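I am attaching a structure below and will ask some questions about it afterwards.
Entry: chain A
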Amino acid sequence: MSWPNAGGGRRSPLPDETTTPTETPGVEEVAVVPVSANAQEILNLINSELGAGVIEAIPLFSDVVVRVRPEAWRQAAEVARDKLACDYITFVSGIDWMPAPKEEGAEADGDTSTPAQPTEMTPGAAGAAGRFQVFAHVQSTTRHWGITFKADLDENDPHIESWVSVYPGADWHERECAEMFGFKFDGHPNLRLLYLPAAFEGHPLRKDFPLLARVVKPWPGIVNVEGMPESDSPEPDSPAAATTENPGA
Partner candidate 1 sequence: MSTTGTPAAGSTSPDFTIDPGSMRHLAQAQVNVELDTGDMILNLGPQHPATHGTLRLVVRLDGERVISADPIIGYMHRGYEKITEFRTYPQVTTLINRIDWLSSFANEVPFVSAAEKLMDIEAPPRAQYIRTILTELSRIATFLLFLGEMGLQVGALTPAFYGFRDREHILNLIESATGGRFHPNFNRIGGLKDDLPWGWLAEARSAMQVVFDACDTFENLVLGNEIFAARCKGIGIIPAKLGVAYGVSGSNLRASGVDWDLRRDGDPYLVYPELDFKVWTHPDGDSFSRYFVRLQETRESARMVLQCLDAIPAGPVMTKVPLIIKVPAGEVWVENENPLGQMGYYVVSKGGTGPFRVKIRSASFSNISILPWLLQGVYVPDVVTILAGLYFILGDIDR
Partner candidate 2 sequence: MMLALEIGWGTTLAIKTLVVLTIIPLGALILGYTFLLKMMSHMQSRLGPMDPGGFHGWFQLVGDGLKFLQKEDIMPAQADRKVFAMAPAVVVLSTFLIFAVIPMGPDLVVENLDVGIFYALAVSSLSVVGVLMAGWSSANKFALLSALRSAAQLIAYELPLLLATVGVIIQAGTLNLQEIVLAQQNGAIFGWSGIGDPFILTQFVGFTLFLVAAQAELSQTPFDMPVAESELVSGYMVEYTGFRFLFFFIGEFGTAFAFAAIAATLFLGGWSIPGVTGDMANILGPFVLFAKLMAVAFLMFWVRFTYPRLREDQLQSLAWKVLIPIGLINILITGILKVAI
């Protein structure tokens, strides 16, 4: 069966982008050349349009992370939509940078099935001023690039302007974020609970909210899991063995 081949293969977004590889500090090697050109263009546009609203803007893999001042949060969305062709809203969510309180029994006796939690607060990409950050990702369906916006929130009264008037799709994402982190989105038309029952107390995705299942019964971890093999053979099955079992290749 043969099929027409219209639009096959990868499309290069704009002709001039492929010709200008720029060295941007911090770009990882995996990011391919045209994307980092995109990143440079985004960074230039963001800096010129938002101006003082930008605290820090760095490229991150194929994307760009922009930390804006909370006052410029809504303006950032408008700039992204109108000036950067980012017509598509990917998500709005929050992050709590505070390390979770140390659990009883975690990491005990070399139990590797429970991940180690960090002990002190360290900011992520583009930095953070306090505990709470709201972050959102927008994308362009025409230019095929994406931007992550971040903004710091006040720890005692976390609130920020809503994006619903810019991106209607932010509605449910902000409702989820509001109930999970306890953030307020000013100007949101309908900030009801989305997932949680009405009588629920607390904000589950905050780091100080315990995962009840773990509190009631510790993760079986070392009890049920077979003992780890000795560390003198750290590799999985040797690649040579795998190659001999390639019937179809």
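Inclusion criterion for the candidates: all candidates are chains of the complex that A comes from, given by their letters.
One rule holds in what follows: a residue touches a chain if its C-beta (ideal position, glycine included) is under 8 Å from a C-beta of that chain, and two chains touch if they have at least 3 such contacts; residues count from 1.
Bear in mind that the values here come from a model prediction, so they are computed numbers and not experimental data.
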| item | value |
| --- | --- |
| Single touching candidate for chain A, where 1 or 2 all sit in one complex | 1 |
| Sites on chain A touched by candidate 1 in the complex | 1, 3-11, 13, 28-30, 32, 35, 60-63, 65, 87-91, 93, 95-96, 100, 112-118, 122, 124-125, 135, 137, 141, 144, 146, 148, 167-169, 171-173, 180, 194-197, 204-205, 207, 209, 211, 214, 219, 228-229, 231, 234-237, 239, 242-243, 245-249 |
